[in-house]
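With one protein chain withheld, the remaining protein chains of the complex are depicted in position.
Each chain gets a letter, A and B, in the order it is written, and its residues are counted from 1.
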Amino acid sequence: MANIRIVGVSKRFGNVVAVRDIHLSVDDRSFVTLLGPSGCGKSTLLNMIAGLEDPSNGEIYIDDLLINKVPPSFRNVAMVFQSYALYPHMSLRDNLSFALKIRGVAKQDIESKVERVSWMLGIHELLDRKPKELSGGQRQRVALGRAIVRDPKVFLLDEPLSNLDAALRLQMRAELKLLFDTLKATVIYVTHDQAEAMTMSDKIAVLKDGELQQVGTPLEIYFKPVNRFVAGFVGSPTMNLSPCRVAVDGPRFHLRTTDFELTLPASPTSRSWAPFAGRELIMGIRPEHLALAPDAGEGDVRGTCMVVERLGSDTQLLVKTGANVYTLDLPGSATVRTGQNLRIRFDLDALYLFDAESERALSTPEHLASAGGICP
Amino acid sequence: METVYRRAQMEELIFSMVRAATIVLFAVFTLIPLIWLFINSIKQPIEYLATPPVILPSRPTSQNYVDLFKDPNSEAPLALKNSLIVTVVATVFSVLIGSLAAYAFTHLKWRLAPLLAGLVLLLGFYPKITAVIPYFVIMNNIGLRDTLLAIIIAFVGLNLPRTVWLMMTFFNDIPKELEQSAMLDGCGPWSRFVKIIVPLAAPGLAVAAIMSALLCWIEFMIASSLAVVKATTLPIAVSVYLTDKGMHWGPMSALGVVTVVPVIIFCLFVQRYLVRGLTLGALKG
Partner (left out) sequence: MKLKQPLLSETMMLAIFLIPLVAVLLVTDIIPLGFSTYLATSSWQLIDRGASATWVGIENFRKVIADPVFRDSFRVSIEFALGSTLVELLLGLVVAYMVVGESWTMRAARTIMIVPMFIPGVVVGTIWRMMLNVNSGIVNYALGLIGIPPQTWFSAANTAMPSIILVDVWYSTSFVIVLLVAGISTLPPDPVRAAMVDGASRWQVFRYIMLPMLTPVLSVAALFRFIGSFFVLDHVYTTTYGGPGFATNAMSFHLYRQGLQFFNLSYTAAASWLMIGFALLVILVLSWLRRVLERHAGP
């Protein structure tokens, strides 16, 4: 296994900049996810690590060896493609043994490795079949098997679960995590699915439009997003974001949106709101920090319920407060109807503030993170 | 790992050189006969059969071309005219008839329709020599032997199977919903054909037309079986040079150039369509 260092890597296709000045370190035996929407450059970055594309600028090191000019066949990396890329004309057995055969590995060694890996992945009975006879899940395991059999320094996975149906995807998520933990492998995983990234990674690197937004542990990304994009991308249902201002009224500060005004907490443990007064801001609050106010209390916001989504375990509401719409995450048994007038209670200790223009995070509820014992 | 990696670099370098050499050699191999044809067409008469052969004509002349078209005994002007007429007319009709038939085949809900279509396609694959002689006898007996009409009809028949099949593939790619909504609006088959299918399948029609035109321009066997004097085409005129006229390489080359240049220019402009037409079958089959 190996560590990887990406230093100042950019990639241009003609006039289009796919990847811009990326700096990233992947520690030995860690699972790092490149997360971002379509077109953010994550697959391009992965291809550059594999050697299928050349960086326009910057260097890539595997185990402190500069590999920019090294062709893919010599990098000792294994890649699992989104389409699995199985050799259609070969049996499973031949698919798994191909890489070893062309390197001249002894026949008995190949056989024992193929046996071991196919048992590990539960595809042993299928060894003599051809790819077109297999289901999607089975093909995916073969693609994995092909990579594992090579005992590479790094595993590169390009959205391996996106072609599977939802139930299979959840199952494979857990299996993959367990598998790579067992193998003690260095893994770079590409996905647009934030749930996959959150559940499987040691570290997440969030990309947007070719630029690295933030690198951190899943909980760091979740609780301490560095900008509005990261905050909105991670977490389901997504964080509520609306324009606002902080107004001063004597000793108290108020949060003012187009629809309502709330008094900001002023206890000794709450944050200082002074620096944020008088600017254009964006407020963020996660749906799980909004509740329905049972009785009329001060500091509640009036709204009308537009949509109720019952998932069984949760109930999600879309509530219109005027110009803004807020998503609430309530327990499954909540009793609400569409059209119902209700009151939302904001847990303002869990408020996020972003600068409206730069979209950088100005204030985050740090205590949430440390309450979970994640970061000091 | 370093040495293995260096060997890979060497391999890539060698490959690049081999590739460049192969391409250059083959391109030269392809071009030299054509260049030679042109050179021969501008040579002085005494230079034709010179031994050793003259590579660069000392005084290039256009006399051969002039002779082709000014000499009253030359069939070149007639052959050129006939080839043009036959090519244009046969192409127009084969595309028209072929696309109408393809439309019918793709829309008829008759059980025998695919069978019929298959039969038509099959007719594109048998050796035409079988039909050439009988066709000649028939045309001869109805007095159409040395006419362009007989040639045109034969050429249309020659192109139809391929055109039908080509257009069927293109028509099948047009989503049915487009026609269905037109049907609901009250459009009959003819107006659907003209207003919807034809505009959408225009590239397919272009491919079919281009391939038909090329085939008509270069066809020899059928045309030569029918033509005697009046219906001569360019390929026939060229072939005649060796048997009837002996080794007049100059005018023969000039005629060859006249036949070949339109093809080359045509190819340069429409090669995308050509490639598509040629490969459509091979890849789907």
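Everything that follows uses one rule, which is that a residue touches a chain if its C-beta (ideal position, glycine included) is under 8 Å from a C-beta of that chain, and two chains touch if they have at least 3 such contacts.
For clarity, every value in this text was computed on a predicted model and none was experimentally measured.
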Selected residue (touches chain absent from view) among B:132, B:182 or B:196: B:132
Given the contact definition stated above, which residue among A:3, A:25 or A:91 touches the chain not shown here? A:91
Which of B:66, B:88 or B:221 touches the chain that is not shown? B:221
Hidden partner chain, touching residue among B:50, B:88 or B:115: B:50
Which parts of chain B are in contact with the chain that was left out? 8, 11-12, 15, 18-19, 22-23, 26-27, 29-31, 33-34, 36-37, 40, 48-53, 55, 96-98, 100-101, 103-105, 107-110, 120, 123, 125-127, 129-138, 141, 153-154, 156-158, 160, 164, 188-190, 193, 214, 217-221, 224-225, 234-236, 238-239, 241-243, 249, 252-253, 256, 259-260, 263-264, 266-268, 271, 274-275, 278-279, 281-283, 285
Contacts from chain A to the absent chain lie at residues 50-52, 71-75, 77-79, 81, 83-91, 94, 98-99, 101-103, 146, 150
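Quick note on the criterion: only the chains that are shown with their structure count from here on.
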On a C-alpha centroid basis, what's the spacing between chain A and chain B, in Å? 57
Chain A residues touching chain B in their complex are 70-71, 73-74
Going by the contact rule at the top, pick out the chain B residues touching chain A in the complex. 1, 4-5, 8, 12
